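A protein chain is absent from this complex, but the other protein chains hold their places.
So, chain A:
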Amino acid sequence: MRVVVDLNRCQGYAQCAFLAPRVFELHGEEALLYTPAVPNDQRERVLQAVAACPVQAITAGEQAGAGEL
């Protein structure tokens, strides 16, 4: 699974970084870093993060991010 965060939407609420700390990482108080290629054992955590993001900034799926570069 792949994951993309719309960093223009992201408000730094950090819900994702609590729920899937190996995929989403907060640097300082604001900046979000993440791993676009989700390891299999993190799949469930990422789905939880997608649901928890208050502004729905995270997209996950096999196709997420494809064709965006």
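The definition used in the following text is that a residue touches a chain if its C-beta (ideal position, glycine included) is under 8 Å from a C-beta of that chain, and two chains touch if they have at least 3 such contacts; residues count from 1.
Following the convention adopted for this analysis, contacts and distances are computed from a predicted model.
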Hidden chain of the complex, named as in its UniProt record, picked from "Carbon monoxide dehydrogenase", "ABC transporter permease", "Cytochrome P450" or "Putative ATPase"
"Cytochrome P450"
Which of A:4, A:47 or A:64 touches the chain that is not shown?
A:47
Missing-chain contacts on chain A, rising order, are 13-15, 17-21, 25-29, 44-45, 47-48, 50-52, 54-56
